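The block underneath contains the structure these notes are about, expressed in structure tokens.
The complex appears here without one of its protein chains, the remainder shown in place.
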Amino acid sequence: MMIDPLSVFLLLLGASTPILFAALGELVVERAGVLNLGVEGMMITGALAGFGAAYSTGNPFLGFLVAACAGAAISMLFAALTQVFLANQVASGLALTLFGLGLAAMLGKPFEGVRAPAMPAGPLRINWIVWLGLVMVPLVWWFLNRTRSGLILRAVGENHEAAHALGYNIRLTRLAAIAFGGAMAGVGGAFISIATVLQWTEGMTAGAGWIALAIVVFSNWTAPGVLAGAWLFGGVTVLQLRLQAAGVAVPVQLLSMAPYLATIIVLVAISARQKFSRRAGTGAPGSLGTNFHALR
Amino acid sequence: MAEPTVFRAEGIGKSYPGVRANDDVSFAVRPGEIHALLGENGAGKSTLVKMIYGLVRPDEGRMFLLDAPHAPHDPRAARAAGVAMVFQHFSLFDALTVAENIALGMENPPPRRELAARITQVSHDFGLPLNPARRIVTLSAGERQRVEIIRCLLQNPRLLIMDEPTSVLTPQEAELLFATLRKLAEAGTAILYISHKLEEIRAHCDRATILRHGRVVESCDPRAHSARDLAAMMVGGQMRQIDRSGRQAGEVLLEVRGLSMPAPDAEGTALKDIALTLRAGEILGIGGVAGNGQEELLAALSGEVASRPGTVTLVAADLSAKGPEPRRVAGLLAAPEDRLGHAAVPDFSLIENTLLTAGARKGLVRRGLIDHAAARDYALAVIRDFDVRTPGPHVAARALSGGNLQKFVIGREVMQSPRVLVVNQPTWGVDAGAAAAVRQSLLDLARRGAGVIVISQDLDELLELSDRFCALNEGRLSPPVPTEGLTLDRIGLMLGGAHGMEEARI
Partner (left out) sequence: MIQLVPRQSASNTWQIATPLLAVLATMITGGLLFAIMGHNPVAAIRTIFWDPLFGMASSYSRPQLLVKAAPLILIASGLAIGFRAGIWNIGAEGQYIMGAITGAAVALALYPLEAWWLFPAMVAAGLAGGWAWGMIPALLRNWFGASEILVSLMLVYVAQRIAAWMAFGPMRNPQGMGFPGSRNLQQYPSASNPELIAGTGAHWGVVAAAFAVLATWFLMSRHIRGFHVRAAGTAPRAARFAGVRPAVLVAFCLGLSGALAGAAGLFEVAGPAGQITDRIGVGYGFTAIIVAFLGRLHPVGILLAGLLLALTYIGGELAQLTMGLPAASVQVFQGMLLFFLLGFDLLTRYQIRRRITA
């Protein structure tokens, strides 16, 4: 079997892009101290909204814009629950995923069986959105580590009591982070429907949102780590598809498990490293997953 | 106008549901003055300074900073007006660097390199050297406090608020801190110093405003009064005398030998080769600055963490590998420092909280089945015998005041008639009345023939209770010395002197 390394790399870039967007968004959310398990729900919302808009207008880029807005909008449900109503973040994230999957399935009926408009290729015949994803990696890194807003966001995620005591607005910071996470997940979802599958089908994100959550852990909460994780995942996916195409004597159903098993293995490996290596430690933000309520 | 003031409060009042935190509070801080705000836990000191710093808004009254009205909307407004604050707890970000932490405390921080240079320079000028690139998690308690102080100094504050700053320092480190404060005061900064440590206030402060139940009871020169007088003003009435009589050391009950264990996490402390012997009827005091292994030692004795065989022995029975339950059955009981969340479950009722530790010894749990009636009776007995003020045993633990919950926690263990009881910080954050009751109950327990280990950061408490004293320093336990005739200075040296601060001076 001949595998041209360049074409494999291009496939890998495509396969990793949805996860890259979603995981970069979730990275910012978690650095602000919020655990949003609703990534899958926001991705599927973006996948449908983006596809719908792209199909209706014939403009795929408008589709991605709408997907970002839709992802951000639905993330506000989670934001309201956790930041205003102080509900448990794990349960609220799950609720967002279940709701998003249902809502997209319900509203998506009219779009079943139609094709997405063609996308003009970007530089080097690589999709513009893939480029955007690659640009977002240094951009997110720069924001988190080099800007004052990024510093405040990290401070809020690290220790919300202290950030509050210094006068920073915990709720506003977190709302903004959650909205950004929603928008990024929306774009990631839309990439699947508009640029990869070119169709809308129910449940088409197939766990990509959960894999994105695992990749944030894998990255040890850094932007370059997210890129590495997304590429690793993309590599496994491409390899698996290649093996399927080559007709390897392993049932298709078992081959298609590879991304999920790889995610578990990677998660275990990285958790073990954080657990056992004294020097590595964990980069998890100190206030991750806890709510904040100040009595004034 | 008489003298110029940096800060003035007039008739400040603040209420929370069910509590009058501040009531008609008025006082003034003059330039170059170290002004103490003195009061028991719950007297309203924290609420008052939070209002000055913009974290809480007063319900009534007015504040003035440099004779201009001061009503900060949030801490940033307060900082802009010239107020800086060093917090007792939670104000640093462990995972961030020194420079980042300091930048977060400033309104318009200079660019990264410039800020780093200024941190290095200012910290050297004040004799508190700091490396701006280091992460907070790698710093000692004294160094962390330096970060807080430098953060304040870089803003050239007119009023510097310090909330119980010496609670994490050795006596020698505290001396160095006061030298810094004195330099600042001489440069014209007013300092508002919150504490309940009478001796250090008498030694270093120019004025003291004493709060009780949210009201100002006195504003005076602390040097003109004895510590005893100040304490009486703070508490309102005479201190209860402690009865130490009627105890004598008997047979050896608890033997700890070669107890070492790694730090549980990045912030924890490793225990190094700890050895101690405890006799019946004896109280052993273990002193030390916070974070030197107190919690880890308690966990090793309570059974929350198991240790190598032969390290923890109770009357010839090796308990090293046993968990908390078997140790309780054998008679080794413990009461951790953190009442809410460690010694008690905040959301559970007092009845349910008895089940946490008293299930086996009091027969509240038999073959796994809970006897709710027996648990209720036991809760009522603890409430009665230890004078726990609560509407009833069904009330959640979190609803009790610190002192009452502490009486309940200590009572729950003492009334199980342990052979050995280990307590950590038994009177931390507790009002004077409850503290005296808790201490007396520990003495009574020892008189009945139990062995008691008191781990505490309150040196006065240890001198008052214990027969022998050990110092815990970076996870090592010093050999015991008799408490009789021990001075604070000697204890300070045992606690590691001015570690950290000394190396800073070289």
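Here are a few things to note about the model shown:
As written, the chain order gives the labels A and B, with residue 1 at the start of each chain.
What we mean here is this: a contact is a pair of C-beta atoms (placed from the backbone, for glycine too) under 8 Å apart; a residue touches a chain by one contact, two chains touch by 3 or more.
Because the structure is predicted, anything quoted here is derived from the model rather than measured.
Among the residues B:355, B:374, B:388 or B:471, only B:355 touches the chain that is left out of the figure. Per the touch definition above, the residue from A:206, A:228 or A:241 contacting the chain not shown is A:206. Looking at A:102, A:138 or A:224, the residue that reaches the missing chain in the full complex is A:102. Of the listed residues B:217, B:232 or B:345, the one in contact with the hidden chain in the full complex is B:345. One chain of the complex is left out; on chain A, the residues touching it are 37, 77, 80-81, 85-88, 90-92, 94-95, 98-103, 105-106, 109, 202, 206-207, 210-211, 213-214, 217, 251, 253-254, 256-257, 260-261, 263-264, 267-269, 271-272, 274-275, 293, 295-296. One chain of the complex is left out; on chain B, the residues touching it are 17, 59-60, 302-304, 323-325, 328, 334, 336, 338, 340-349, 352, 355-357, 359, 365, 368-370, 395-396, 398-399.
To be clear about the criterion, only the chains that are shown with their structure count from here on.
Separating the CA-averaged centres of chain A and chain B is a span of 43 Å. The touching residues of chain B, counted against chain A in their complex, run 16, 54-57, 74-79, 87, 89-96, 100, 103-105, 109, 266.
On the chain A side of its complex with chain B, the touching residues are 148, 151-152, 154-155, 158-159, 161-168, 281, 283, 285-286, 295-296.
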